[in-house]
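Removed: one protein chain of the complex. Kept in place: all other protein chains.
Chain naming follows the written order as A, B and C, and within any one chain the residues start at number 1.
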Amino acid sequence: MATVFTGTDVGAAMRRVALALVENKDRFNKLDAAGGDGDMGTTLATVSQALLADETLYPDDVGESVMRIAKTIARTSGSSLSAVVMTGLITLGKTWSAKHEVAWIEMAPALSNALETMQARSKARLGDKTVLDGIARVARDIEGISTTEKMRATAQQATADALAEFRGCPAIMGRLRLEPSKGVGTDDPGMVALHVAISAMAGSLSDRAVGGSNK
Amino acid sequence: MATVFTGTDVGAAMRRVALALVENKDRFNKLDAAGGDGDMGTTLATVSQALLADETLYPDDVGESVMRIAKTIARTSGSSLSAVVMTGLITLGKTWSAKHEVAWIEMAPALSNALETMQARSKARLGDKTVLDGIARVARDIEGISTTEKMRATAQQATADALAEFRGCPAIMGRLRLEPSKGVGTDDPGMVALHVAISAMAGSLSDRAVGGSNK
Amino acid sequence: MKKLINSPEKYVDEALAGMSLAHQGAYKISGSNGRVVERAKKKAGGKVGVVSGGGFGHLPLFAGYVGEGLLDACAVGHVFAGPSYDDISESLNAADRGGGVLSVIANYGGDTMVFGMVNDTLTAEGKDCATVIVADDVASADKDRAETRRGVAGIIFAFKVAGAAAERGLSLPEVKAVTEKAMAGCRSIGVALSACTVPQAGEPTFHLEGDAIEMGMGIHGEKGLWRGALKPADEIAAEMVERLLNDLKPVAGTEVAVLVNSLGATPLEELYILYRKVAQLLEAAGLKIAYSLAGEYATSMEMAGASVTVMQVDDELLGLLNAPAQCPLWRA
Partner (left out) sequence: MKKLINSPEKYVDEALAGMSLAHQGAYKISGSNGRVVERAKKKAGGKVGVVSGGGFGHLPLFAGYVGEGLLDACAVGHVFAGPSYDDISESLNAADRGGGVLSVIANYGGDTMVFGMVNDTLTAEGKDCATVIVADDVASADKDRAETRRGVAGIIFAFKVAGAAAERGLSLPEVKAVTEKAMAGCRSIGVALSACTVPQAGEPTFHLEGDAIEMGMGIHGEKGLWRGALKPADEIAAEMVERLLNDLKPVAGTEVAVLVNSLGATPLEELYILYRKVAQLLEAAGLKIAYSLAGEYATSMEMAGASVTVMQVDDELLGLLNAPAQCPLWRA
């Protein structure tokens, strides 16, 4: 049972995520249109297509692989979600700089650390019902987990739980100001994207167990 | 039976005409909207209201009275119809300058003369289905008539005949370019206004027979 | 009718009042009806005065172009209806600096007739008067009746040329001649995507439902050449340029001035998309774009759509187009 991942794994996960985000373009646009400006699907699809267009293999260096993703976002998108994700990736990239292997057990603290930089950048507080609340939940729930399989199931469940937890809360951030009541009963688009991404990633992580590659 | 009219009669006729034109504002706008730019009713109402607002008596001097009307148009409106009518009035005003009485028998040649100046100004040819065709028909039909009563009936009939004569012709002039076929079966708004005006005038002319005044 | 207005009756007067307030000191409202717009600071004595006038609802046209290097005065009518004889007469008098007055007007029945009357009267009174009638809209009549064509956005170039020539001190016949030279090589065509509403009427003059557009429509909604489904901007540009060049028939290598104009609601973004293709097509036809404008120059209030104007230029015209001009609504 795998307890580590490499930069190549990051590349493989990235492809799974990108394909899933492209697939969900219209759904994400609709979700964002309900309370935001309706562009999240387009934004994520644009970034994803740029990621998929780069067909060169990702290096084993985990930090370098993560940075490569951040750089593609930097080139292609300037949305709130992109900025938040890019910030997190840059922090992770620095944390894992020159590491050819990262133990899963290090994921929770690394993610918590990244979350801090994302919060500092985004000015959103936990509880504001943004993607950050989903990430926070993942970081909390995966604490102490050291195997790929457990990680996959737990992270996926954490994003689903976060969605359920915040469904009843009003939305606060985002480009369109909402009525305070609005957003209650709906999911935050960024949190849904996180759920989709981690579900897709989980698929890719399991691939590795059966010998999955970068492509 | 009266065979002449004075400047005061002109004032009385003007008031009748102005009231009738104001009354027909919406009808004229609709008529003009069908093939033109839909402003004829508004234009004629604006001019008429300005004419009605001037409550001072008209002088006996026929030329001066006619000029006074032309001057009000000059102040208040710049439409095609206004320009044509103003041109005609100025010609008539010059013809009758300093005359305290004009014999009805002189109306036909005076009108023909005015028509020439209107044509020169407007560039419309007879047959183009404009107000000029109505005026031409009046000028022709009233030739040789010398009494108020006969004048009234004939002029009114002439404008009705002109409408009937041109109803089947296509419209040519006007602010909006029409399909050549368009305008067939409809009346030219300017010609309708002429009919309304002369009908109203006829009412005022008959007033004089029973002692009507300027007011 | 969804407009930021108080009442249709006050539309023109309140708009003019706001225009003069907003551009403090640039536009002076005068005239017995308050319908003359003149320069706050008159030009030097002895020079030719340049005047225009027309219906309201086309801003910046007509009154917005009163300013240095452009018009001296302008007569303002009602919405889509020409100014009165008095307004025009007072505008000519306001513009008169002793060098004669040129009226540059668009070819519409009422305007040409009333300007004609005023010009004849003032001429008879001894004033030097001349008129240039702009009839640049190729969609409004075939070439064999070119003199009956409507005047549209090409009049902007006429103002610029006449205004600059007058400012240079040319004589009235010279200013008229160079303006006529400009207009002889000037053609425009418009395309409408939506209607507009004359406040006094309260309802749109016409309707363009769904994806319908009308090629060749006039700025008051005058009937165009065809009505059909919206096409890509590049195809619309291609048809417009083709119609203009078929009529103008410029020899390859000719230098041209171009104006891509918004009818009002069409945003700059779309205008630029249109301009891009127009420029490519003109260059492909062997023409050289020596002067270009894109923006709102001659509008129909909130009408959506655009017009394209192409004018042949020589060194003289180019010099006049590039001469200084200054007024709040002029943008080059």
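Please note the rule applied: a contact is a pair of C-beta atoms (placed from the backbone, for glycine too) under 8 Å apart; a residue touches a chain by one contact, two chains touch by 3 or more.
Values in this document were obtained by computation on a predicted structure and should not be read as measured data.
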Across the complex, visible chains touched by the hidden chain are A, C
Of the candidates C:Glu68, C:Glu214 or C:Glu296, the residue in contact with the absent chain is C:Glu296
Out of A:Arg27, A:Arg121 or A:Lys150, only one touches the absent chain, namely A:Arg121
Out of A:Met86, A:Val102, A:Ala136 or A:Ala200, the sole contact with the unshown chain comes from A:Met86
Listed in rising order, the chain C residues that touch the chain left out are 2-7, 11, 14-19, 21-24, 56-57, 59-60, 64, 193-194, 211, 213, 230, 232-234, 236, 260, 264-276, 279, 289, 292-296, 299, 301-302, 304, 306, 328-329, 331-332
Note that chain A touches the chain not displayed via residues 29, 33, 37-39, 42-43, 73-84, 86-87, 121-122, 173-179
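One rule holds in what follows: only the chains that are shown with their structure count from here on.
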Contact graph of the chains (line, ring, star, complete, other): other
Farthest chain from chain C by C-alpha centroid distance is chain A
Here the gap between chain A and chain C, centre to centre from mean Cα coordinates and rounded to Å, is 56
Cα centre of chain B to Cα centre of chain C, whole Å, reads 33
Per the C-alpha centroid definition, the whole-Å distance linking chain A and chain B comes out as 80
Multi-chain contacts in chain B, i.e. residues touching at least two other chains, fall at none
Residue numbers in chain C touching two or more further chains are none
